[in-house]
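A protein chain is absent from this complex, but the other protein chains hold their places.
Showing subunit A:
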Amino acid sequence: MQRQMFTIQERREQPDSEPDHEAAEDGAPPALAVRELTVRYGDFTAVNDVEFTVGRGEIYGLLGRNGAGKTSTIAAVTGLLRPAAGRIDVLGRPVEPGRHSAARLGGALALQPQKTSLFPRLQVDETLHMWASLYPDPRPVPELIEELGLADKARTRAAKLSGGQQQRLLLATALVGNTPLVVLDEPTTGLDPHARRDAWAVINRARAGGTTFLLSTHAMEEAEEMCDRLAILHNGRLRTSGTPAQIVRSLTHGSTVTVRSAQEDLLAAAREEFGADAVTAQTRGTTRPGTGGGVPRFSVATEQPERAVAWFEERAPAADVRIHRPTLEDAFLAATGTGATGPDEGSEQ
């Protein structure tokens, strides 16, 4: 039921969008359609009745805490495990789990898994040439090596690469097949900021060439930067999906203005101006010596933070006033953690 409620929410916010799971206007099936997917390990249900659709050329992100079901979903999508229920279609062709799954799909998808080592004694270029030969229409290997910044390591054995370089080599194996769908399981884990942005650029270039991506990540910055749409999984269920902005809007209270001021009547005035429900007095840490403690602090939830800041600057010019805009991380915490509850939480129960 949670899935359905969120789907309704998402569609309400996208009045011009067409329902999931249906072919696009040109009649072509979506890159990936996951329907009523359930994955069980014995008595434990890792993925529970999850469904989503990824359009062609889209980058679709899966977010969730550790154990939320992201990797199990990816394993089912790539045919590596047999779901207890549900159906998965890649470009309209069903994924049939089993030994010949990927072979039957004929190179429709490629995977970059987590924590996988390649052949340790093969050089970077040898590894990619071997991988390329497995696909019907591979990308030129030297070009990919150059793009991923591995040119000076092309003749280095995989075992001699650093962790970040091995991660880039794994990403290269996922891209070298030039497959219509690429599944990336935490693709930039372990990469330094420069390498991460290089990887994003490579992924974006591949997407510009028509490749569709399904990626899981713990990095909110990556999800916001890269993904057209996201789904947040929690305890195996799909809690919400939509564009990053839609998810932030639906799961957070809007912006908060934090005020620190010794002016005694400011809190009362703020409650009168913005409403008592919108103003929350904060006492935590205010009395610790040497930390600016002792100065009263409160926050104001508002949809118009700039107006609130102007109001405070006029009433209390000496006050320390800061705007906190809700982020995807706030939305993620609201959806998956024990923190603040978003406005939709009530409606989905």
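Annotations for the structure displayed:
Methods note: a residue touches a chain if its C-beta (ideal position, glycine included) is under 8 Å from a C-beta of that chain, and two chains touch if they have at least 3 such contacts; residues count from 1.
Going forward, contacts and distances are computed from a predicted model.
For the chain that is left out, the UniProt protein name among "Ion-translocating oxidoreductase complex subunit C", "ABC transporter permease", "RagB/SusD family nutrient uptake outer membrane protein" or "Formate dehydrogenase" is "ABC transporter permease". When you scan A:82, A:194, A:307 or A:325 for touch with the missing chain, the hit is A:82. Residue in contact with the omitted chain (choice from A:62, A:91, A:191 or A:257): A:91. Of the options A:39, A:88 or A:184, the residue whose C-beta touches the omitted chain is A:39.
Interface residues of subunit A with the unshown chain, by the touch rule above, are 14, 16-18, 20, 24-26, 28, 30-31, 39-42, 46, 53-58, 72, 75-76, 78-84, 90-93, 99-111, 113, 115-122, 126-127, 129-131, 133-137, 157, 173, 177-180, 204, 207-210, 212, 228-229, 243, 245-246.
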